[in-house]
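A single protein chain has been omitted; all remaining protein chains appear in their positions.
Chain IDs A, B and C follow the sequence of writing; residue 1 opens each chain.
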Amino acid sequence: MATTTDTGADFRTRLQEWLPKLVLSPSLAIMLVFVYGFIAFTIYLSFTDSRMLPSFGWVGWDNYDRLFRVREWNVALTNLAIFASLYIVICTLIGLTLAILLDQKIRGEGVLRPIFLYPMALSFIVTGTAWKWFLDPAIGLENTMHLWGWESFTFNWIKDREMAIYTIVIAAVWQSSGFVMAMFLAGLRGIDNEILKAAQMDGASNFQLYRRIILPQLRPAFLSAFVILSHLAIKSYDLVIALTGGGPGNATALPATFMYSYTFTRNQMGIGAASAVIMLMTIAAIMVPYLYAELREKK
Amino acid sequence: MGFLDIDNVTKSYGAVEVLHKVDIDVQEGEFLVLVGPSGCGKSTLLNMIAGLEGITSGEIRIKDRVMNGVHPSRRNIAMVFQSYALYPNMTVGKNITFGLEMHGTPKPEREKAMKDVAQLLQIEHLLDRKPGQLSGGQRQRVAMGRALVRNPDVFLFDEPLSNLDAKLRVDMRTEIKKLHHRLGTTIVYVTHDQIEAMTLSTRIAVMFNGYVQQLGTPKEIYDTPANLFVATFMGSPAMNVLKVKLEERNGVPHAVMAGADGAERALAMPNAPAAAKAYLGREVMLGIRPEAITDPEGADRNARNIQPLANTVGVTEPAGADTFVTMTLAGKDCVARMRADADVRPGQPFDFAVNMDKAVLFDIETETRIA
Amino acid sequence: MTMMKKLHMSAAVLALSTTAVAAQEVEVLHWWTSGGEAAAVGTLRDTLAAGGVGWLDMPVAGGGGSDAMTVLRARVSAGDAPTAVQMLGFSIQDWAAEGALANLDALAAEQGWADVVPAALQRFSTYEGSWVAAPVNVHSTNWVWANSALMAELGIEQPTSWEEFVAAMEAAEAAGYTALAHGGQAWQDATIFDSMVMGVGGPEFYQASMVDLDPDALGSDTMVEAFQRMETLRGFVDDNFSGRDWNLATAMVINGEALFQIMGDWAKGEFVNAGLTAGNEFQCFRVPGTEGTVTFNSDQFAMFNVTDPVAQEAQAAMASAVMSPEFQVAFNLVKGSVPARTDIPSDQFDACGQMGMAQLAEAAASGGLFGSMAHGHANPPAVQNAMYDVITAHFNGEYDAATAAAELVTAVEIAQ
Partner (left out) sequence: MAAASTETAIRSSNVTRVFIYLVLLLFALFYLLPFGIMLVNSLKPLSEITGGNMIALPRDWTIAPWLSAWSTAQIGVEPTGLRPYFINSIVMAVPAVVLSTVVGALNGYVLTKWHFRGATIIFGLLLFSCFIPFQIVLIPMARILGLLDIAGTTTGLILVHFVYGIGFTTLYFRNYYAAFPTELVRAAQIDGAGFFQIFWRIMLPSSGPIIAVSFIWQFTNIWNDFLFGASFASGGGAPMTVALNNLVNSSTGVREYNVHFAGAIMAAAPTLLVYIVAGRYFVRGLMAGSVKG
């Protein structure tokens, strides 16, 4: 695309050759230090006896050994599996549904769209309390239903050890599904109308139209949504802290809350770092194949 | 020594050489068309002239100045792109003068140059519009205006007409030709459309697979194609290429082949090239352009060697001015071009007249013309 | 602009941003951000201001101080530690071990801190014999808070034994009230667990299990019984307890929906704010079985190393002000706790406060004063939180009592 240097190129050509690399290099340097340097540091810490502050006594795999003996870590991993899969699937479904519905030339789309999107703009420090109230049987939905005369209504998941993780899913879906909707909507708007017309003339029903023609074309949107949602799921922290604080008991602990707790509350930075390394590896396991496929295709 | 010298230029990406020793001298005022199918290297060559791609080996010189490694803006060239590449955020006027501004031309001069060009191209009324508000033809004119205003040594055109509809394309073609006549500038023009190549150029370079297959005037290219590729690529409908046997009969070389009925047909070639002697008794490829096969009345009066050919008519395609007739010859479909009022009927025998002056022979192995 | 000028300018900007701390000023990191207690800290600021020492406020609320501790780590890593930091129990020891804390021995000797601060508190305020922190207060955590009107209605006397306590709660439950107001958060579960361990096993057992972390004690039948008492209490808690904030639980007692709450003395502030008076509308008494002992936590201001003499002076002024009887009274009146100094007259305090001060002095003298596990004064945070995990899992029904005791042994072992 750009010029490749000829031997003896003039100053301007050579400058233009170097400028792009020069412009990119600060970003690269920043990343190498602030991302990859820090990751390396964390990996190193996970092999040390660090407790309150980093220290550098080498302990080998001890932290990993302890980590997998801690029952809460297994709970956190199980929770992550439940949470992430439900969160990704439900967000995608709702996002896709809303996008398809909004794409039917809806009057008032301009009003509805920001309503679906706005939760992404709010942090859980802001909305956590409202959600907590809403889900609380004594003052929230259940109570309101009782006041309205539906005495048998129960909705006490947030208090239930088995069900609490699903309330986290609800709140998380509330926050991100609008964003997913926006991505699918963008994808839908990018589809050539002529293809749709052609398919209709071929006698495809609306359902077939979506299943056979439109959804396959949304593949990039599906991929982007998957990547964004999966990394949000793995990083989920505020959400749990604001809603349940990890409770009842440890029923809603996630790896991110586990890591924070061990690193900063319990002064077991070594184990915290070990859990962070596991998290990073999980993220990498999802991201690297995706990046590889995406970028190779583009080349 | 030409005005624009392309001197043994090659281009490689890594280990892959995509242009092989291209050597073209373009004279001042010449209109050179690079033509070929996509992927033949014509655009790469154009970009190398523009300075948008580096040169792996060889030299490109404009007015005897070596251009290797010279920045595109210092080559005194201008380029018209296939997509026009108008800056969407600038008005037409700004688009035209942007290059002058970048080269530090004072504002009054820029204004004057812009007015002149706008007048020349009849786009004065568009100067304050944005490219998004223009039709395809208007954009094309603006893109040319942007090139013209720079008054460059060489104009580069990269498939400038391929985004226009058929009628507009023909109009703009004429328009470009007129401009070239009027301004007498040197032009290098890339296209995959052989009609554009034929109509516009003073010389054509036919390219394929990174090689220049033939360089010559339109007539040379058309009448004496260097090889089978050039022969079939140039001209529409394409040249008929038939596998025939070359035999000497009565001291004259004849091209011998089977007719629609499987019986033998022989076309005498008294003025076959001398080299054809070596091929006697062997199979060769015979190239005959459709317009060289006619009804007897429609045959070229000046031709020295019209051979009769009795054959069965396959399909007829009236095209208004002409009628195309397909028949089977040497086991292949062979197209003849007749006057519109020629009396041919599908399935009926017909006596064709073949102008063997225009026939060419190709070696089966090397595919080069036997000359 | 010339290069020199630019350099000059940026140097000036730098100077501006750093001199702010170098003056007679203390930067204080704390999590007392709500109305009453923030106002109480305000009195400290005013005291210092009167002496010409500025106050740079650095409040970080949340997680019972854990967010503040995170921030502190970032600040220390940046080489930019605050002058003074509100801190609890073992954190002080950990920071002192890192060599991050200042030595206050000169000031302590001059003002005779060692004579007026109970030894159990000094265990946290000093490190290897040197003073590193100034204690502000003592919270005792083994209190029961009761609604007087409800007690009268149900005809309940103040229970003096575990059996009476259970009987009283049964009565409340039978009458349709919530017997025990409780919030299902790990630290609240642990707070009542402290009292159960103390109540079942007594001071020696508490010392052996919670402080010395003796595996035999942790897995003993006594511990199983303590867990069984937790199950009993769980039976008296309403269904909606999970995740409830402690002050909402207190509100249940205030509103007469619930009879008792087991909570530290900060709960008193809620009653007082609701216009109730100690001894009249509400009662306070030690968790039955723990009479004569006090489990406590103590807020202290740990002083970080500063090198600048001016800053050292400001820091000393701050430590001195914290230890002044005036501040100790003013602050603790608001906070509901009792002064860290035992030489302060109790006449300004209400009934519960006076009782608390007397019992604290008594327990300090008799060796019945113990750091609260739930509040980080019995063992280091790693162990404390490992215990939380087990206690809260058991309280929420994941383990039975015997399994919980066994899990406690394992969890403590991993955390050490």
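Please note the rule applied: a contact is a pair of C-beta atoms (placed from the backbone, for glycine too) under 8 Å apart; a residue touches a chain by one contact, two chains touch by 3 or more.
Here the structure is a predicted model, which is why all the values come from computation and not from measurement.
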Shown chains that the omitted chain touches within the full complex: A, B, C
Of A:L96, A:A182, A:L229 or A:I271, the residue in touch with the unshown chain: A:A182
Residue ranges of subunit A at the interface with the undisplayed chain: 1-2, 12, 15-16, 19-21, 23-24, 26-28, 30-39, 41-42, 53-54, 94, 97-98, 101-106, 110, 112-123, 125-127, 129-131, 133-134, 139-140, 143-144, 147, 174, 178, 182-183, 185-187, 189-190, 193, 196-197, 200, 206, 209, 220-221, 223-224, 231, 234-235, 237-238, 256, 259-260, 263-264, 269, 273, 276, 279-280, 283-284, 287-288, 291-292, 294-295, 298-299
Missing-chain contacts mapped onto subunit B: 47, 50-52, 71-73, 77-79, 81-83, 85-90, 98-99, 102-103, 146, 150
Residues from subunit C at the interface with the omitted partner, ascending: 14, 17-18, 27, 29-39, 41-42, 45, 55-65, 67, 70-71, 73-80, 245, 247, 251, 266, 269-270, 273, 335
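To be clear about the criterion, only the chains that are shown with their structure count from here on.
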Distance-to-centre winner among chains (Cα means, whole assembly as reference): A
Rounded Å distance between subunit A and subunit B, as computed from the means of their C-alpha atoms: 56
Distance from the mean Cα position of subunit C to that of subunit A, given in whole angstrom: 37
Distance from the mean Cα position of subunit C to that of subunit B, given in whole angstrom: 90
Residues of subunit C whose C-beta touches two or more other chains: none
Contacting residues of subunit C [partner subunit A, same complex]: 63, 66, 69-70, 73, 76-77, 94-95, 98, 184-186, 239-243, 380-382, 384-386, 389, 392-393, 395-398, 407, 411, 414-415
Footprint of subunit A on subunit B - complex, ascending: 51-55, 68-71, 73-74
Contact set on subunit A toward subunit B in their complex: 3-10, 12-14, 16
